[in-house]
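Only one protein chain is missing from this complex, and each of the others stays in its spot.
What follows is chain A.
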Amino acid sequence: MTVREDRAEKGKRELVCIGCPLGCMITVTCKDGQILTVSGNTCKKGDQYARNEVTNPERMVTTTVRLADRPHETVSVKSERSIPKEKIFDFVKALKMVEVKAPVHISDVILSDVAGTGVAAVATVNRL
């Protein structure tokens, strides 16, 4: 499965801001790949989100890796920062091969430069 393509197209795009739980409805108008207006957002974050979402959408990724010698326990991990949306599956797939040994602490790097994104996966749980 591939992540759905999102491109800056001619005309109008309606977006739901994911910057915070408010979920503002934002309208972006574009012409020839250039953003003309951003409206509907309540804060700067919304404006930034809408611009990024139209030109270069990014997401945080969270998943789990295996814990050596503990088959029924996992280590939850996250991307250290958001990565390009189309890289989500590659990111998760690269981590499927990983098994770590306890102890693991929150923020420990589990895998650096995951799937060529330049972004590390860090632990989000303590396993002592």
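Everything below uses one rule, namely that a residue touches a chain if its C-beta (ideal position, glycine included) is under 8 Å from a C-beta of that chain, and two chains touch if they have at least 3 such contacts; residues count from 1.
Here, contacts and distances are computed from a predicted model.
The chain absent from the displayed complex carries the UniProt protein name "NAD(P)/FAD-dependent oxidoreductase", chosen from "NAD(P)/FAD-dependent oxidoreductase", "Iron complex transport system ATP-binding protein", "ABC transporter permease" or "3-isopropylmalate dehydratase small subunit". Checked against the hidden chain, the listed residues A:28, A:54 or A:88 yield one contact partner: A:88. In the full complex, chain A touches the omitted chain through residues 1, 3-4, 15-18, 20-21, 23, 25, 59-64, 66, 71-74, 76, 78, 85, 88-89, 92, 106, 124-126.
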